[in-house]
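One chain of protein is taken out of this complex; the other chains stay put.
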Amino acid sequence: MLLALATGAEIEAHLERSKTVVIPIGSNEQHGPTGLLGTDWLCPEIIAHEAQKTSDLLITPTFNIGMAQHHLDFPGTIALRPSTFMAAIGDWARSLAHHGFTRLYFLNGHGGNVATIEAAFSEMYAEASFAGRERGFACRLRNWWDLKGVMPLASRLFPTGHGSHATPSEIAVTQWAYPDSIKSANYAPQIAPTGPIREARDFRARYADGRMGSDPGQASPEKGGELVAKAVEGLIADVAAFSAA
Amino acid sequence: MLLALATGAEIEAHLERSKTVVIPIGSNEQHGPTGLLGTDWLCPEIIAHEAQKTSDLLITPTFNIGMAQHHLDFPGTIALRPSTFMAAIGDWARSLAHHGFTRLYFLNGHGGNVATIEAAFSEMYAEASFAGRERGFACRLRNWWDLKGVMPLASRLFPTGHGSHATPSEIAVTQWAYPDSIKSANYAPQIAPTGPIREARDFRARYADGRMGSDPGQASPEKGGELVAKAVEGLIADVAAFSAA
Amino acid sequence: MLLALATGAEIEAHLERSKTVVIPIGSNEQHGPTGLLGTDWLCPEIIAHEAQKTSDLLITPTFNIGMAQHHLDFPGTIALRPSTFMAAIGDWARSLAHHGFTRLYFLNGHGGNVATIEAAFSEMYAEASFAGRERGFACRLRNWWDLKGVMPLASRLFPTGHGSHATPSEIAVTQWAYPDSIKSANYAPQIAPTGPIREARDFRARYADGRMGSDPGQASPEKGGELVAKAVEGLIADVAAFSAA
Amino acid sequence: MLLALATGAEIEAHLERSKTVVIPIGSNEQHGPTGLLGTDWLCPEIIAHEAQKTSDLLITPTFNIGMAQHHLDFPGTIALRPSTFMAAIGDWARSLAHHGFTRLYFLNGHGGNVATIEAAFSEMYAEASFAGRERGFACRLRNWWDLKGVMPLASRLFPTGHGSHATPSEIAVTQWAYPDSIKSANYAPQIAPTGPIREARDFRARYADGRMGSDPGQASPEKGGELVAKAVEGLIADVAAFSAA
Amino acid sequence: MLLALATGAEIEAHLERSKTVVIPIGSNEQHGPTGLLGTDWLCPEIIAHEAQKTSDLLITPTFNIGMAQHHLDFPGTIALRPSTFMAAIGDWARSLAHHGFTRLYFLNGHGGNVATIEAAFSEMYAEASFAGRERGFACRLRNWWDLKGVMPLASRLFPTGHGSHATPSEIAVTQWAYPDSIKSANYAPQIAPTGPIREARDFRARYADGRMGSDPGQASPEKGGELVAKAVEGLIADVAAFSAA
Partner (left out) sequence: MLLALATGAEIEAHLERSKTVVIPIGSNEQHGPTGLLGTDWLCPEIIAHEAQKTSDLLITPTFNIGMAQHHLDFPGTIALRPSTFMAAIGDWARSLAHHGFTRLYFLNGHGGNVATIEAAFSEMYAEASFAGRERGFACRLRNWWDLKGVMPLASRLFPTGHGSHATPSEIAVTQWAYPDSIKSANYAPQIAPTGPIREARDFRARYADGRMGSDPGQASPEKGGELVAKAVEGLIADVAAFSAA
């Protein structure tokens, strides 16, 4: 069920069945010459929306802006400072906890979000610890590519040039879902360089067209469909395990 | 153009033509027995997405969580504290300004957001004022129902029982866009009570089923379509005026 | 009763009779060639102090600095950033609530304060909502010119050139209370221009002498006295209604 | 000159003569059975307003709420948390610095404010230090009772029972300025106990009627007048020295 | 060189040779029945201090309190909330950058710190990115057990029961450095359970004696000495590589 397309009463009923909620979370940032700016929030949204068609998952609206400071020198990127990001995650979580949800599962689409989301969880836990609050509430972060079976499939589909930003995997997933928005370009070099992530000037100097280690030219909607199917399967199982933990 | 479905290069090109960007902004909160939780962010998103089909508007992803603290005792509501909301709006705006946008147009779908969004603008302007920054950057907030022609149409469509929360106007707009998610219920009373807005307990005590002054039973997808059409027209004109100001 | 000229015991006794307290709130900012820098906090202070002479209103010290960032390029203006302003309003309110006051009535003298004060209220309500606090505590914001009868009187006294900043109304009120501080100047143009409010540089560029839409030359102490009398009447009635709500 | 009763142009002219401004700062808090709640902000205001009658001092509006958390269990006290207080002092100071003032002289009326005001200065200096800003801007804090000659006079007027809160000195100053608000009560014991300052519960338990070490019964308007005269003299000299430093 | 035992002039001279500085960072938290509360800050301190004896590394004082909220229900733990931790890391880093250091190497001793330290780096980079600052400044986080050769050695020394908290590795390192503080106890079970980390109540319920997955009984000062030697070697090489990057 998509929370945004439900009524409050339907959520109240869902809470009778389950205390778990899935929050797709990502980032809106440049993804190289052909990747969509929305890639990192579209991927978890696509997977989560697909998963709820065949399961009783409850999916919140997508948290679509994340920790993308290093991409700020490419137009279209929208970034939250980590402190802002943490405050917002905290308010989302406190709202959901207020309703009785005790298992918040964040399905993440952006590697750059990981540290800050984990720090946001710690901030909430710290609040509980200092207050001596009872146990029972838990958050989990899962990158969609870490769902069971996804990386093996990606490695099979893209044995070289997968990289870590503007990967053919994520581009393929958006191509599958948004076939009208498939872009093309020449890549030079075919596989982008790799290196560290620092601030925006440094990033643009190192990664001239925005990609990191990837050759997105290998993406196709069909491969995207395969990845989505695998991720959906993994998500449903992983959420079930988390709900039971 | 939808920013999320564009590449960084396409945004760079857009900036050659226009320094204006439209940010749909709303809230995810209970909307009575039949309104969708997403109503307040779906409405500006629907209108903005529709508008960019026939104009050169650039639409960012939707800012989908807002100042909804008073609805927190109804399940499904997700609320940002005003301080968090302001920090996040600030980071969105600073990101867009970083790219060279000088006109940020926030198309709002939630009355409860207005004060906080305006305060967020003032916070940004204050930053500029203390720093002695050059003039040239501007933000504008517009509620979609305040676009030219929309309220007259709403008054004609719903001469009584329009109210201010879970209004037949906003319900109709979502019905038009999401016909598969149309809900039904009996309303008792047919027109909900009105009164002040305070904290969540008080709100639920005053407005038992979550509506304020409205009779959403009057909504229909057709009326929603009329409202969207009128709003699209108003939006295109209003953004043009703002860009020129 | 003026809280600052009372003892703690006198406030304790007042709380037996009433849980309502009035907080004059304004701003210290340029008011054109002849307006006093204190105009926006002096006006609500003047009205509130006058009102407590003939009623049982309890008036706190005046909150004399507000959201005046746009006036910063005119000397003498003192401005709080919205985030600071909200924190301070919150601490005032929490202090008063700590004593048992449940109705905080903010009598405001500055239009630029409105959004931030409302956001500050929402921040406090959000704190209560997240904590699941009982209902019963309420804040109200009222601009003194929105008190019953004041604007009709102002329109009658100043049919043209009232404007929105450095208005003849507010200048007249301060002239009535501070006759030794009446200033004079030539206005060019007689009625100031109008337009949007952004940051300080933009404001000074648009409004060269600091006025917005007004002709303060029409002010007189007598007219000020009439306005004060009308506002006092409106205030006493409005506070009574709020206390009973 | 009182800044609040001046126009922006008058402040502009003052800046030609002097870059110094005096900010009366205090607290609104219980002052025992007979002391006014406003005592700690009224005293510096009284002295500063008096001083500007015979000198070219520029006096801002009074910062009337301070660090009074320990008095919160006595009705009428309004307290800012230190973090809020510091933010507000910072905004006042940044506003005044924006206009070109380089010497901010805070005339303080509340011992409990000292640490926080000094911390606020350090916060501003730290901002300058991290930014590598040029030297030239300075803040000074002076308690009015530390002005030259004041404590010797107080010791002579009140050889015993001066104490540190609700002192006969400060009560006398307000009696001189507000003769219509002189209160009376029996004190038991005549001289209040002394001890540490912690949080509000502890304070009320230790200091049942709110005084610390004082016998305010010794106050009189005449003694207040003597103290004001001495303080005015000291203030004018001290500000001159600071301006020249 | 230990920065704390040097003069400012010696640091000035060091900056002529190198722009790199090493910051030992850890946590002060319970480490099971026999581990020292300081284990997580002592380990990086021990290794860094040892390393500077035979190399030109500059070592700051140890950042000895970290993100330890989950250990708060065990006495002696001192924890910073992530937001506080980030602010403090930021101020340390800004101070060092102010002197001209461009490579800040954080040698970490606590797994629970990782996300927050990385988020703190992002916060600083974001500040630089929004400001459009030049590239050239970089932070690196390295856990001492991730230094080259350390985990292989640990696996050889402790093939089972290494675990993740109160590990025999870290206990051994402190035993080597503080032989007078070696403690003993019976462990039941010999190897502690594993599981997730949430807030303090949950942690103490899951991990009754505070260990996670470890058997610290295998530690010895000699093994500690071996680990330190290996870590020192790895540290010197890793810092050299970072300085050159």
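Order of writing sets the chain letters: A, B, C, D and E. Residues in each chain are counted from 1.
We take it that a residue touches a chain if its C-beta (ideal position, glycine included) is under 8 Å from a C-beta of that chain, and two chains touch if they have at least 3 such contacts.
Only a predicted model underlies this, so the values are computations on that prediction, with no experimental measurement involved.
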Exercise for the section: Touching the absent chain in the whole complex: find that residue among E:A87, E:V114, E:M151 or E:A229. Expected result: E:A87
Fill in the blank from the handout: Only one of C:H49, C:H98 or C:R206 touches the unshown chain, namely C:H98
Handout entry: Residue, one of E:L42, E:V173, E:I197 or E:M212, that touches the chain absent here
Key = E:L42
Practice task
With the missing chain put back, which residues of chain E would touch it? List them for me.
Solution key: 3-12, 15, 28, 30-38, 41-42, 60-65, 72, 74-81, 83-84, 87-88, 90-92, 95-96, 98-100, 178, 181, 183, 210
Completion exercise
Contacts from chain D to the absent chain lie at residues 67, 69-70, 72-73, 79, 81-83, 86, 112, 114-116, 118-120, 122-123, 125-130, 132-138, 196, 198-202, 205, 245
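One rule holds for everything that comes next: only the chains that are shown with their structure count from here on.
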Problem - Interface composition of copies chain A and chain B: same or different, split at half - result: same
Exercise for the section: Could you put a whole-Å number on the gap between the CA centroids of chain A and chain E? Expected result: 30
Practice task
Any chance you could list the residues of chain D touching two or more other chains?
Solution key: 95, 98
